[in-house]
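With one protein chain removed, the remaining protein chains of the complex are shown where they sit.
Now for chain A:
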Amino acid sequence: MSWLLNLYETYESNLDRVGVIEKKHNDREYTLLPISHTTQNAQIEVEITEQGDFHSARVLDKDDFSTLIPCTEKSASRAGSVVAPYPLHDKLSYVAGDFVAYGGKIKKEEPFAAYIQQLEGWANSEYATPKLKSIYRYLSKRRLIKDLVDESILYLDEDQKLISKWEKKYERSPGEKPRIFTAVPGELESAFIRFNVYSPDKALTKVWQDKELYDSFIGYYSKLLGEEDICYVTGKQLPSTDKHANKIRNSGDKAKLISANDTSGFTFRGRFAHSHEAASISYEVSQKAHNALKWLIHRQGKTTMDNRVFLVWGNDATNVPSLTDNDNIFAMGFGTESSRPTAIKSHTNEELAFDLAKALSGYRNKLAVKADSKANVNILVLDSATTGRMAVLYYRNLDKKLYFDRLIDWHSKCAWLHRYQKDEQGELLLFWGAPATRDIAFAAYGPKANDKLIKGLMERMLPCIVDGRTIPQDIVRSATHRASNPVAMDKWEWEKTLSITCALINTREGYNVGLDEENTDRSYLFGRLLAIADVLERNALERSGQDKEKKRSTNAIRYMSVFSQHPERTWRTIQNALQPHQAKYGQSLNYYSIMIDEVASKIPFDQFNNEPLTGKYLLGFYSQRYKLYHNTDKKKHQANTTETNDSQNDNTPA
């Protein structure tokens, strides 16, 4: 199904969320807007009695000024000196009938005339509500500024003109600057005013939160729309529009998904001479689809630094685990089961993997019960190449069950043991699963990689997750190179790169973190050798007390990059460096020495050469090191216990 139709249907299935204010984690408010409505920041609230008289007014606080207002197509896109009033709440220059009388400057036509005429049309229509009529009755008296001055919200100078900018000379006592002048950015003419109806005996809903009033305007405005045409999204005969929403990603975003004022590029030209010939979209669908999209992006969109938006949602239940992240899979709340990684105490990766799969399939089952078979998941990627236009870079619509199968598949295939994520308490989490796509980008290109590179990689990873494609070789190769070069990074960063690279390589190999003693792959065995040499030397350094801070890297780590290119030659160097340690602490290091002999003997004679190693050596390295540090055979080698603790502390990011 087309992306616009899916957005439209998402709106339709979330009608109960319309107008409900929700809060983001950073306390920013957002809502699923009703059609023909938008939000504005108001500075002054005026209360009017039901009879249509002035009651009171106040200057609004920052945490209270967000207001849902009705808007027309014209007013939504007004700019500069164009006179296009909002239907109800608007700026002072529009709503005050005595604006000119108090010295307000207007350019060509009087904004109030246009405003009150528009309001009159609505107030006299069959859709009008009592509240609307009260507001209209009051405003047609043309005395708003006078009342606001009497209420000491606005101030007049000696000539009985409105003070639009506060100056020192108006101060009767020092430091006395009325609140309105700090609340309004710029001159007072642009102060935004919202109206409310006050009743002494009834508790009335606020005008801007009143569903009845939303419906009233939607009903009234739908009669004023343009000509009917076939809507390309729904196929129905509906009033069409050529003005579509901007501010899709955030309030400063000018880019439009559908723009129609292209009169010079003519990307549609050929068969068609005008944009309305190329396609038509109905006002209702455009409004609903765009509002749903904005709402979804606020709720669950992932925006990269470069403003590329990754969005995953379901038509029926919008919350769906994202495929670009791993943390929110745990945070989704799968019920009371232990799904938070903190709760996982065990050290066997099978158990972790099982927990993750259980969490995901539990979630899948829960959804499947709720919404039988028709449920779908949409994946949408948005970005703009220029400021004015935005494009859909990727769109997939899949069966929800299939989507979860793919996610489980991905998280069990591209999986390794990671320890770079932190929980709320700042504790490092042991986590088995697929790394987030952004972390893969950092592993492959380094933390200073260009934003474009990162978002490009994130997009390239989508087919790997959604379609089970193989991971592009250049990404794996690049990550392998970085993981082979530990001296270039801080320890924690290298560990992170290493475990992510292992996950990428393992997607093809399907190994376990648990050491595979039977594996006779040359690279794997060489990797094991390197790990033993590393642990041996670290052990010896600890013993000698030379390296209390554990800052010094071992020879194995230092030579890792060369080792991956020329294993035989470099192994000789590493082994030579080990000899003094072995001589000094012979007995206690015997365990490792024996192991080195054992592993080395497994490499066939003719394969012990200088041919470069494949990425598999990292898997061997990781698994062997993991085994050595988590060895339960403590009686024989007591030292291992201290090692285990050390290795965990080592990973703390600097």
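We adopt the following convention: contacts are C-beta pairs under 8 Å (C-beta built on N, C-alpha and C of every residue); 3 or more make two chains touch, one makes a residue touch a chain; residues count from 1.
Here is the rule we go by: contacts and distances are computed from a predicted model.
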{"item": "Missing subunit (named according to UniProt) among the choices \"Phosphate-binding protein\", \"RNA polymerase sigma factor\", \"pre-crRNA processing endonuclease\" or \"Amidase\"", "value": "\"pre-crRNA processing endonuclease\""}
{"item": "Among A:Glu110, A:Glu151 or A:Asp229, the residue in touch with the chain that has been omitted", "value": "A:Asp229"}
{"item": "Hidden-chain contact residue, picked from the options A:Gln118, A:Ser134, A:Ser216 or A:Ser275", "value": "A:Ser275"}
{"item": "Per the touch definition above, residue among A:Glu189, A:Glu459, A:Asp521 or A:Glu537 touching the missing chain", "value": "A:Glu459"}
{"item": "Those residues of chain A which, in the complete complex, touch the missing chain", "value": "1-6, 229-235, 256-260, 262, 264-269, 271-273, 275, 277-281, 381, 383-386, 388-397, 459, 463, 467"}
